[in-house]
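Before we start, here is the structure in question, set down as structure tokens.
One protein chain omitted, others in place.
The first chain written gets the first letter, and so on, giving A, B and C; residue counts start at 1 in each chain.
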Amino acid sequence: MSSNTTDNTGYKSYLEEDGGRKGIFKWILSTDHKRIGLLYLYAMMLWFCVGVVLGLLMKLELIAPGKTLMEAQAYNATFTVHGVIMIFLIVIPGLPAVFGNFMLPIQIGAKDVAFPRLNLFSWYIYILGGILVIISLFGNGPPDTGWTFYAPYSFKTGTNMLPAALGAFVLGFSSILTGLNFIVTIHRMRAPGMTWFKMPLFPWTLYGTAWIQLLATPIIGITLLMVAGERILGIGFFDPAKGGDPLLYQHLFWIYSHPAVYIMILPAMGAISEIIPTFAKKTIFGYKAIVFSTLAIAFVGYFVWGHHMYTSGMSGAALWAFSLLTFIVAIPSAIKVFNWISTMHQGSISTEIPFLWAASFIFIFMIGGLTGLVLGSLAIDVHVHDTAFVVAHFHFIVFGGVGFAFFGAIHYWFSKIFGRKYDPSWAKTGWIIFFIGFVTLYGPMFYLGIKGMPRRYFDYLEEFHGPNIISTLGAMVMVAGFLIILVNLIKSARHGEKTTEMNPWGGTNLEWQVPTPPPLENFDEIPVIDKATYKYD
Amino acid sequence: MSESIAHHDEHRDDEASKLGIWLFIFTELLFFGGLFITYAVYRHAHPQAFHMAAQQLDVAVGTINTVILLISSMTIAMATTSIQKKDKRTTLILIGITLVLALVFLVNKYFEWSAKIDHGIWPGSPLLEELGKGDTLFFGLYFFMTGLHALHIIIGMILIIVIFVRVRKDKISFDNFQLLENGGLYWHLVDLIWIFLFPLFYLIT
Amino acid sequence: MSDTTHHIVPYRTYALILLLLLVLTSTSVAVTQIELTRWATIVALLLASTKSAIVLAIFMHLKFDQTVYKVMAIFVVLVITAVIILTFLDYGFR
Partner (left out) sequence: MYTAEPQQASNFVAGVDLAFLITLGVSIFFLIALTVIMLVFIRKYRKEKHPEAIQNEGSNKLEALWTGIPLVLVLVMFYFGWMGWRPMKNPPEEAMHVTAIARMWNFRFEYENGKFSDSLIVPINEPVILDLVALDVLHSLYIPAFRVKEDMVPGQDKVMWFIPGTPGEFDLFCTEYCGLQHSYMFTVVKVISKEEFDAWMTDTTAVTTVVDTELSLADQGWEVLTRNACNACHSSDGSKLIGPSYLGGWGGTRTVVSGREELQVAVDEAYIMRSIFDPDAEVVKGFNKSLMQPYEGMITEEEVKLIIEYLKALNE
């Protein structure tokens, strides 16, 4: 294990190099990809706390039938805003914007992304989208359409859905520009010698993700624009009274929003593929298989959107095709899981915090993914569609998958980013509590869904009471875990023990060969790559 | 080491910016792709009404606009040739023609739209409600898609004006003309979309 | 970094291409005006596709560029086509 330290003289880290700017301008005017990554991180942390509070409020409301905390209108607004924030402001930009920005150029041996100014611009667009979402909370009241904005309700409601939809539209642009930047960076700026198949897996997943961002996001852009046209001009695209077809809205919405779930999960899988070999001290098993499965998910994932519409009245032919394709798209995910577990075989595993997150990711992801198969089956989905079962599925996979990977990633790269160490025992305590809370929170929802409790229900029948209580208790446990993790990270980022150790975990990729924290342009001299990644001999 | 700090965004990679603009073009194609799907679905649902409604559009105006866009596409493409031949004057003239043609296109569009509006046809107009669902959708799509296309023309024009100024100031020259080429690519995209809008709205009746 | 040799396309090529495009345009106008009903639709769309292929290849220099661009462009067209086909699996068989 190499734990070389460099002496701190003679180089200035990106955190010290402020381009001669003052105060906050050191950050919001900097085009350094690392600072931009952190800008996203901070913005997301704020949003995330809002989203978590909203989630908790819903759970408190659902602890008992009838009104416990808020009125139906407030509840409807709560799950809408919760969904919009979590999906559009957190998990879609999530890993690519934070760790993609920070690590991608370093991992491929570049000094920055291809278009640094465009990169900063994307962040501003992201903030603008966030502001629009905030604006939607005032005036006629927060939107109450669900994050899916289904027509025709979405243009009949008197609430402020337009700013929220425009917010999502604007956020889409941010996402597109980030994707564009990453594709160009990967095509043009890989260090000499780094052929495509010598590239680490995290950049690979970012590459797949970027293509989805580029090719799927415009569809929701135009769809939301059409909804705006509908609301402002009354054109009638989706208004049955004027000949429009509400199902076409659903098609267009899911043409984006299904691929979007792979925007969320692919980088998460990439982060896991980084963490596991590092802590197993072993080459990743089946590198090429993982690469191809990434591309396969990105590609096939584009063509399964119809599985959100099994009961909407599509033709039998379409249902047949969509169900089949949905099952096919599960295969590449399965391949990844098998390869990760095989990587552990005959490794030399140290169960540090990031590894714990990665292993629990695999477990949670399997539950989320396998219940996805349940939903993909035509007969079963007719029964469980729009019930708590779906809510459980996507929390397991979105939040369990992306969230666990995110935490794994931040614990993995923490010292590289901040040049400080966190307290491992607190981190571990937080992880255990979080994990237990998570399963208790979302587990019962599967049962509720099978029993037939519909989603987006502010109130429910007495027969659903028991599991809801368990679930709410789970939420409280989980939030306790979350707070421990969060406080530990924030405290450590500000006051933690300083470190300049280049490679604390003994990783093999380039980010472990630059100083900690990295200098402004990452490398003095662009490295020349002559061997494959994840080599431990 | 501090000498190498600044200016990391100043290095030039023409191929990268070209790739960038291409990727952006792909996004735009999918953006309009969503509308083409919408069009196809509604045409499928109301073939008769779309047939009748399309006949109300003036093929002549549409054809003229098509020709205008095709010519402007050629002139901007020629500009990349002339700049490489170090012929600044011709370059400026070609870009200028492109701009003028773009303007003519917009003027045509303006008259076409006003004529429709004079006849009581605009999105959500009472007349359309009377005419029925097919017509509502057809003209809704017509205004939406051509409107969005016109918006792209305007964006393209702004871009080309910037390029014009830069060529004049020799910021774009025979060994540094990527911006011109990129602007051209964008302009061709506008043309590409029109190539489909034209038959869909004016021709197929 | 300039690892591409720019191919200078002669004016003549562009002019000829424009001519070709204009001919195709007038063909599609002519075909649709003489009412071939369903065939007119197909012909008009085929002509439009041809025209856009020509614009892509020559005006947009795909023909002279590196292969990546071609691969990407074809890929994107395939994606759009596949999406339309899937959508019509629904609308076509309702």
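Quick note on the criterion: contacts are C-beta pairs under 8 Å (C-beta built on N, C-alpha and C of every residue); 3 or more make two chains touch, one makes a residue touch a chain.
Predicted model, so just to flag it, every value in this text is computed and none were measured.
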Shown chains contacted by the missing chain are A
Filtering A:Gly139, A:Gly193 or A:Pro240 for touch with the omitted chain leaves A:Pro240
One chain isn't shown here. Among A:Ser257, A:Asn339 or A:Thr440, which residue touches it? A:Asn339
By the document's definition of touch, the residue of A:Trp27, A:Trp320 or A:Trp426 touching the omitted chain is A:Trp320
For the chain left out of this view, which of A:Lys26, A:Lys421, A:Lys451 or A:Lys491 touches it? A:Lys451
Residues of chain A in contact with the chain not shown: 72-73, 76, 144-146, 150, 152-153, 156-158, 240-241, 245-247, 280-283, 285-289, 311-313, 316, 319-320, 323-324, 327-328, 330-331, 334-335, 337-339, 341-342, 344-351, 359, 362-363, 366-367, 370-371, 373-374, 376-383, 385-387, 447, 450-452, 454-461, 536-537
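We adopt the following convention: only the chains that are shown with their structure count from here on.
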Starting from the defined contact criterion, work out which chains touch chain A and chain B both, please. C
What is the distance, in whole Å, between the centres of chain A and chain C, each centre taken as the mean of its C-alpha atoms? 37
Chain centres from averaged Cα atoms put chain B and chain C apart, in whole Å, by 15
Which positions in chain B are in touch with at least two other chains? 13, 15, 19, 23, 26, 30, 33, 37, 41, 45
Where chain A touches two or more other chains at once, by residue number: 187, 215, 251, 255
Under the touch definition given earlier, write down the residues of chain C that touch chain A in their complex. 68, 76, 79, 82-83, 86-87, 89-94
In their complex, what parts of chain C are in touch with chain B? 1-4, 6, 8-11, 14-15, 17-18, 21-22, 25, 28-29, 32-33, 40-41, 44-45, 47-48, 51-52, 55-56, 58-61, 66, 68-69, 72-73, 76, 79-80, 83-84, 87-88, 91-92
Please give the residue numbers of chain B that touch chain A in the complex, ascending. 1-2, 4-6, 8-9, 13, 15-17, 19-20, 23-24, 26-28, 30-35, 37-38, 41-42, 45-46, 123-124, 129, 132-134, 136-137, 140-141, 143-144, 148
